[in-house]
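Got a structure here, written out as structure tokens. Questions coming.
Excluded from the complex is one protein chain; the other protein chains are retained at their positions.
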């Protein structure tokens, strides 16, 4: 449960970094090359953390049927 | 204070790092190479080596190999040294410094591979070492010819159109780097990849690739 | 000058060709190491042909790199051929080696201190080597290493005085001279002992 939480946090933060960098660069607040570097750094983290978040188990797992 | 005369190869110059008369520069290109080298050096520092699994052919048995931790420590040390040499080589603004760093890459590469007690790997490391040693002839020779014909080793001078670097010097430099790092002819290195310690073996390839990329930039710009 | 350079270049290239051809023909690994070392000298010759002060300064790093590569390859060769044998007992026993070392070493070290600097270090080191050669070097390793390390720190410290407080240059010269004396002496007295002993 804790891992799911931290994966979600990382995914959110890196996702926000990606989107914010893109928006700021589009408005002109941020140099384009800086935004590109930020996205290159944050995007892989975002992809992996997102996947880690939604594949992490939700607390108590099912007990599989193991036969009689 | 300095401005690279050539910006259409590796992008414009970002900033210059001076240590006395040893000047390193970061253009878009060299900064990117520097970042790549930094990433893989950091990986060699922080990651633990893998345990190699072998399968016994003809059956279901598999076993992990026992490896002496002392050798792994040596390998890690060499990999880090190799990373540092690569960092120096990719940003150097001086042909001779570049060749020195490249030959240091060659030495550390031999060291990384030699820390493995396997006849085939040691044999490959030995042959590779001989080639790396021979490669210093064209490497230093190239730098020396550059110095003799142009009177300078500084890349700022050499990149200007007024300074003509003889073709033979360029060929020598490329040959030298190829011999030191084997890039891009790693087929000669296939046997070396058998050695354990993935993060460190990786450094062998990273360093040779990056110095090769750098020499391509230098030779085209000159 | 120009013609000499071209002529020299031709000679070196001929040497390179001969060397590489010999390497291609050679089958014995030990001989190949030796031949590569010979071929590497040609790289130094290429630098030397430039014949300026800068070239002279460039030969030293070239030489260092060449030697360290040679060392690395030789180590690989030793490991490859399983040639590591334990060191044997001292090869000779001479009576004078029991009695003379003390006084000889004292004289040499004292003279070295009077000379000071690099040369003094070398002279003093000969005294120290002579002493350890005769009396064995079992315990002294750690001490020598420590002394050498401190001497190095003093040497570097003296350079900082040069850079930061140039007014005190004479003081710095004295520190640097003394430190390099001790350091060269300490390092040279370790010659020949690297592979022996149990504390290596």
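Just so it is clear, A, B and C label the chains in written order, and each chain counts residues from 1 on its own.
Throughout what follows, a residue touches a chain if its C-beta (ideal position, glycine included) is under 8 Å from a C-beta of that chain, and two chains touch if they have at least 3 such contacts.
By definition in this document, contacts and distances are computed from a predicted model.
You can't see one chain of this complex, but its UniProt record names it "NADH-ubiquinone oxidoreductase", from the set "Cysteine desulfurase", "Formate hydrogenlyase", "NADH-ubiquinone oxidoreductase" or "Multisubunit sodium/proton antiporter, MrpG subunit". Note that the undisplayed chain, when the full complex is considered, contacts A, B.
If you put the hidden chain back, the residue from B:38, B:80, B:131 or B:202 that touches it is B:202.
Touching residues on chain A toward the chain that is not drawn are 18-19, 21-22, 25-26, 32-33, 35-36, 39-41, 43-45, 47-48, 50-52, 54-55, 57. Interface residues of chain B facing the missing partner chain: 8-11, 28-29, 32-33, 36, 39-40, 43, 46-55, 62, 64, 183-187, 189-190, 193-194, 198-199, 201-202, 205-206, 209-210, 212-213, 216-217, 220.
Keep in mind that, in the parts below, only the chains that are shown with their structure count from here on.
With centres defined as mean CA coordinates, chain B is found 34 Å away from chain A. Remark: chain C residues 5, 9, 12, 16, 20, 23, 29, 32-33, 36-37, 39-40, 42-44, 46-47, 49-50, 52, 54-55, 58, 61-62, 65-66, 68-70, 72-73, 75-77, 79-80 touch chain B in the complex. The residues of chain B lying in touch with chain C in their complex are 96, 100, 103-104, 106-107, 110-111, 114, 117, 119, 122-123, 125-126, 129-130, 132-134, 136-137, 139-141, 143-145, 147-148, 153.
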